[in-house]
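Working notes, structure below.
Here the complex is missing one protein chain, while the rest keep their positions.
Here is chain A:
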Amino acid sequence: MEGTVTFESDLNLKATELRLGLPGTNESEKQTPPSVRSNKRALPDMNEESRSKNYSSVTEAAGHGDRETAPPSKAQVVGWPPIRSYRKNSFQPKKTEADADAEATGIYVKVSMDGAPFLRKVDLKVYKGYPELLKALENMFKFSIGEYSERDGYTRSEFVPTYEDKDGDWMLLGDVPWDMFISSCKKLRIMKGSEARGLGCGV
C-alpha cells in the first residue's frame, strides 16, 4: 500500500504546513533516490480529513535547492526531536539572539564612587536583588550604606547609591523592581556628602 506524493499547490497551505524539517530548512534531499517513496503522511491532528485513506506528503516536491529562512512559527513534529519533556522544559527558550547573548555574557555596568581614584565594574546578572548588590558594593569600596526605606531612601549613611537610567536620569537605587532596574541601569554611582542629601529626601 503505497501512496503517492501529492503537493497542495492551489491552497496556500505552505504557511501552516507540517514539515519534518526544522524551521528554515527544506526537504531538498527528497529529490534523489527514486526508489524511496515518501509515504510519510501528515500527523492525524494536522490533517484536515482526520480519517481519510489518502494522505498528503509532508515533504515538498522536487525543485527547491536552497535553504530558505522561514518564520519561526513553523509547526513542529510531535515528539521530535526525541528529548524528554523534563529536559525540554528545563530550557527557557531564548526569544532573540540578543537576549541569548546577554544571558551568556552578563550585564556589566561601571560603578563609580565619589572620591575613589578609579571605577569598577559589576555584573548585575550575578545578583538576585538589591540587598546582594549593595553588599557587594559595600565590600568593593569598603563603606557602609545602611538600609533602604521607600520614604527616606538611605538616611543612615552619608553614601547614597544611584544609577543612571536609559533616559539619562540619575535615580535612587531601590525604588523600582529589580528586573526593571537591571534592564534600565546604565551605570552606577555612589554619591557622598552634601550632593547626596538632596536625593535622599522623600517627597
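Going forward, a contact is a pair of C-beta atoms (placed from the backbone, for glycine too) under 8 Å apart; a residue touches a chain by one contact, two chains touch by 3 or more; residues count from 1.
Throughout what follows, contacts and distances are computed from a predicted model.
One chain of this complex is left out of the view, and of "F-box domain-containing protein", "Peptidase C13 family", "Exostosin glycosyltransferase 1" or "NAD(P)H-quinone oxidoreductase subunit 6, chloroplastic", the protein name its UniProt record gives is "F-box domain-containing protein".
Remark: the residues of chain A touching the chain excluded from display are 1-2, 20-25, 27, 29-30, 32-33, 35-41, 43-44, 50-51, 53, 59, 69-70, 72, 76-88, 90-91, 93-94, 103-104, 106, 122-123, 125-127, 136, 139-140.
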